[in-house]
Every structure is written in structure tokens, then in C-alpha cells.
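Apart from one protein chain that is not included, each protein chain of the complex appears where it belongs.
Here is chain A:
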Amino acid sequence: MTDLRVEGLQVAYETRPGERLVACQDISLTVASGEFVTIIGPSGCGKSTVLHCMGGLLPPTQGRVLFGGDEVVQPNPHNAAFVFQDYSLFPWKNILENVGMGLTFAGAGKTEIAGKAAEKLDFVGLGEFAHALPRELSGGMQQRVAVARALAMEPRVLLMDEPFGALDEQSRRTLGSDMARILEQTQRSVVLITHSLDEAIFWADRIIVMSARPGTIIEEIEVKAPRPRDLSMMTEPEFQAIRVRLFDLIQLQQAKKAPQPLAGGR
């Protein structure tokens, strides 16, 4: 069964009156229930834009987004919950309150909110920071809080925009693999944007590679490695083969862009 389907999506931002910037176009993809999809592509190619449309946060200029057959016109955090690239925790609320924010909005009872929020906070390994303020946490810790906030909604799809971008390579691998393994068991679908080749492969059932702006899908790569996966997967030939392929694709993008500033310069 498909949870999420994107059909012929195009988004154009009106940057100035009369001036349009096409961020992405011809995007069609599906996310099956329980499937993990990663999106990778050069910076500014419209990855966040696509993700925002998938969650109903941004209306498409063309095309549409369907969730379980119904057109998505506004966000529903029980269907699809976001982890934003800039985490966006509320500085005036403590960590526990931040994690429980979606439940508060949904009108849940105080004890239910506190219970679920504490559980998800433990899950991302920050249980002892329940009463700290966001500014007392490092960037990587704040991102984990944002993940916990999305998980607290127990959504069918998690839309994660570089959720581990502020972490160092090692913690990102361990935390990412732990989280991926636990999410595998919950029948949740995941759409994850990343700049890391390893992360893109490790998480994915399917990798979507986007071109530079205006972003289009230039390749979809299936990753057939069995689950649950652990970090040793990264040493296997299949992983390495995909990594090389991704490297070529992304590098090709950069190469296409690189000569321009040189030619335009001196």
C-alpha cells in the first residue's frame, strides 16, 4: 500500500513581483507504507521544498500530493510529522515541553503529554535534559529533540530534513543506525534528506537523487540489503558499489556547475 504519492510536482517561488524561481519540477515519487526513502542532491536543489510539499506545508505550483489516496491540502502531524532542518525548538519552553508540543496542540491531557514526551526523549538519549532549555543544548542535541518532537506524534510518515546534519560523523552513524533500526520495527515510513552518501545508503530502501536547480529526479536507486541493518553493512560490496554510483552522480552535478564561475571570472 502506498502512504504517500507525489505526482508531477513543480514549485515556483515568487522572489520578486513578476519574478519566478523554479525550485523543483517534474517530481513524481511514491513512498510505500513502512518504506524508507532518502533524498540526496546538491545544496539548493529543492529538497526541503519537496519535503514541505509532501507534508502539506507548501502548496504545489503544479501537480499534487496524495496521502493514502486523499489529496494533502494542509499538514496533519498524525499522518506526516516534520523534523525541520533548522530544528526550530521554542526557546521559551523547556525540552520536555518542546517534545510534547504537538500533543499539546492536539489537546492531549497533561499526564499523557508528559509521559509520551519523556518516553521519546529517552529514546533519543536525552532523558536527563527534560528540564533544560534549548539554548543549553548543542546543535546536535537540539536536532535529536526535534526528532523526538516528531516521533511523539506517532506519525505514519516521518519527514526528516537533515536531522543529523549538526552531528559529527561518528555520532551521526551510531545515532542514525540506532534510530533506523528502531524505526524499522514500527511500520513507519521515513523520508530523509541528507548530504551524506553513507547516510543516504544506510537508511534507504530507495535513494532518490536530484539534479541541481531546478531540481528534478535524475535517478532512483534501490538498496536491497536486508534489515535490520547494522554498521558493518557499510563494508559490503553492494554498499560500496552504490556509494561509487552516488559519488559519480553528485560529482557530475558539481562538475557541471563548476566551470561557470571560472568562465565568468577572468
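Just so it is clear, a contact is a pair of C-beta atoms (placed from the backbone, for glycine too) under 8 Å apart; a residue touches a chain by one contact, two chains touch by 3 or more; residues count from 1.
Here, contacts and distances are computed from a predicted model.
Student: Which choice in "Cytochrome c", "NitT/TauT family transport system permease protein", "Cell division protein FtsX" or "Probable glycine dehydrogenase (decarboxylating) subunit 2" gives the name that UniProt lists for the one chain left out?
Tutor: "NitT/TauT family transport system permease protein"
Student: Among A:Leu57, A:Ala118 or A:Ala166, which residue is in touch with the absent chain?
Tutor: Considering the complete complex, A:Leu57 is the one touching the chain left out.
Student: Check the options A:Thr104, A:Ser171 or A:Thr216 and report the residue that touches the missing chain.
Tutor: Going through A:Thr104, A:Ser171 or A:Thr216 one by one, A:Thr104 is the residue touching the chain not shown.
Student: Hey, which of A:Thr30, A:Thr61 or A:Asn94 is the one touching the hidden chain?
Tutor: A:Asn94
Student: Please output the residues of chain A touching the missing chain, sorted low to high.
Tutor: Per the touch rule, chain A residues meeting the hidden chain are 55, 57, 74-77, 81-82, 84, 86, 88, 90-94, 97, 101-102, 104-106, 131, 133, 149, 153.
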